[in-house]
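A short worksheet on the structure shown next.
The complex appears here minus one protein chain, its other protein chains still in place.
This part shows subunit A:
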Amino acid sequence: MQVLTTDIIVVGGGGAGLRAAIAAAQIRPDARISLLSKVYPMRSHTVAAEGGAAAVTLAEDSLDAHFQDTVAGSDWLADQLVVEHFVKAAYQELVQLEHWGCPWSRKADGSIQVRRFGGMKTERTWFAADKTGFHILHTLFQTSLQYPAIQRLDEFFVLDLLVSEQQVLGVLALQLNSGELFQILAPKVILATGGAGRLFHYNTNGGIVTGDGMALAYRHGVALRDMEFVQYHPTGLPGSGILITEAARGEGGILLNKDGYRYLQDYGLGPETPLGQPKNKYMELGPRDKLSQAFWQQQQAGLTGDYQGHAVVYLDLRHLGAQKLAERLPFICELSRSYVNIDPVQQPIPIRPAVHYTMGGILTDLHGETSISGLYAIGECASVGLHGANRLGSNSLTELLVFGKAAGEHAAQSLPPTNTSQPTAANIQAQSRQLQLASLFGAKQQHSVASLRKAMTLAMEQGCGIYRDDAGMQQCRSTLLELQQQLAKLKVSDHSKVFNTELIQYLELSFGLDVALTICESALARKESRGAHQRLDPGLTQRNDQDFLQHTLAYRAADGRVALRYQPVRITSLPPAARVYGAAAKQGA
């Protein structure tokens, strides 16, 4: 086993990890910053974000308005102090990316163009055509290349955190192209490993989004917060789940059922807005949870169409015309033509909801630090408190930047002056993990990693989907527990060292099952409906602030089960109120 010593380890090379590494390198050009990822950084899933990044930009907009939209969007489960901090820091972070070369879309006079997004009352979403995440990721990756302090460890998979007495000591990682184990020692470890969308069968996420970082922290006693809140994006392609951005609706796209009816007006989002005149927070620009729930209602009522065996509704962009589609939504046109053989200029796109984002994650403070000293978490793997029960589209790309920077700076500023590494404690833990790893190999068996993984994703889809009930979640939980037992008995049949993808998938599934159980247990215990967590059980279909205006904290108990605790929600200035959109919001205002 090789041992490397460094100052800051960043695990994950997506938007948050890169932003943190750059921030640390700017403050401490003399430090050694190891950017470690299981893929090359530019493959990270930030690349697939399409729509944009939110920050108050127009004169008629205000920080308070962005704050209110985010808190109401979260169904009052966001940490209001965190939201206040976020909306203040957002604009300067997007300007910073502009200075690093991000090709933001522009108005005729050369100033920044902003677009509408769901749940936002004013246009405040910066975008780079419909490939915003791609451009943010490549801008950050290419910018990072000019900092010699940042040393990449590409295609390293983290097996475990090294921790002693609530202080992080480093990570244990597997180099994929050699199969060699590395103990990498550092007083600071920043987890930026992304979400866990791949736990579900239909999802918009890349194959790498398996919840690794969440499980790493959870196994060392850090709380996973608000895990029951999983966002379904209302517009994924049928079958694959490939994402069709919300910006398609921001530009004026409409949703139709099989009869060509704009059904959203029946679910508290109306009245119908005229074609070509999208209105913020009405109809198609309602928030994601409400839109996905409306799909489910239509499906129950038999009003959805069929695309190769998948229930679908239709996203109609035809009225935008070929020129605007080519200018504003070129990637959407390309995806639709390639993957469902539909030209959006000529025909509506069949779409259905697909899991997109995990609102919950590793509990952190405002700097991204966790309950383990020196261990940070940022981006989708973290729960800093921004999204509550439902994330608004375009808040998360900005989140990567604001909190990536905060964690990178905090870690760099608080580096210990002298070497504090505890090689002995780290080594004992690493040696024991090495033995465990060796015991995973064996002969081929009846079950495979792939078959267990599929069983998990189907169980999650069935039990923890758009609408949930007690019986379904109980069933999901017992399936997950059974799968954990089966996985423990399963052996990895590929004994090779170089790029052993079966081993990696085994480890990802082991992480994923831990995370799936926290989602299921947190959801079972939340006996109310809020944001993305909607229950069908009688008496639990409404929000219940009396009992549940609080965060769920999921801990790993000594016996391996999930133990739940609760944490009050920090409310600074916006007391809980009814969450309404469309005309109802206007009446309430």
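Note that a residue touches a chain if its C-beta (ideal position, glycine included) is under 8 Å from a C-beta of that chain, and two chains touch if they have at least 3 such contacts; residues count from 1.
One rule holds for everything that comes next: contacts and distances are computed from a predicted model.
*Asks:* Looking at UniProt, which of "Extracellular solute-binding protein", "ATP synthase subunit c", "Sodium:proton antiporter" or "Succinate dehydrogenase iron-sulfur subunit" names the chain that isn't shown?
*Replies:* When "Extracellular solute-binding protein", "ATP synthase subunit c", "Sodium:proton antiporter" or "Succinate dehydrogenase iron-sulfur subunit" are compared with UniProt, the left-out chain turns out to be "Succinate dehydrogenase iron-sulfur subunit".
*Asks:* Return the single residue from A:2, A:62, A:92 or A:420 that touches the missing chain.
*Replies:* The one listed residue touching the chain not shown is A:92.
*Asks:* Which one touches the absent chain: A:47, A:333, A:349 or A:406?
*Replies:* Missing-chain contact among the listed residues: A:47.
*Asks:* Pick out which of A:68, A:493 or A:567 touches the chain that's been left out of the picture.
*Replies:* A:493
*Asks:* Just name the one of A:2, A:338 or A:413 that touches the chain not displayed here.
*Replies:* A:338
*Asks:* One chain isn't shown here. Among A:62, A:177 or A:572, which residue touches it?
*Replies:* Only one listed residue reaches the unshown chain, and that is A:177.
*Asks:* Where does subunit A touch the missing chain, residue by residue?
*Replies:* Residues of subunit A in contact with the hidden chain: 39-40, 42-45, 47-48, 92, 95, 98-101, 103-112, 129, 131, 134-135, 138, 142-143, 145-146, 154, 177, 206-208, 239-240, 242-243, 308, 331, 334-335, 338-341, 448-451, 493-494, 496-502, 505.
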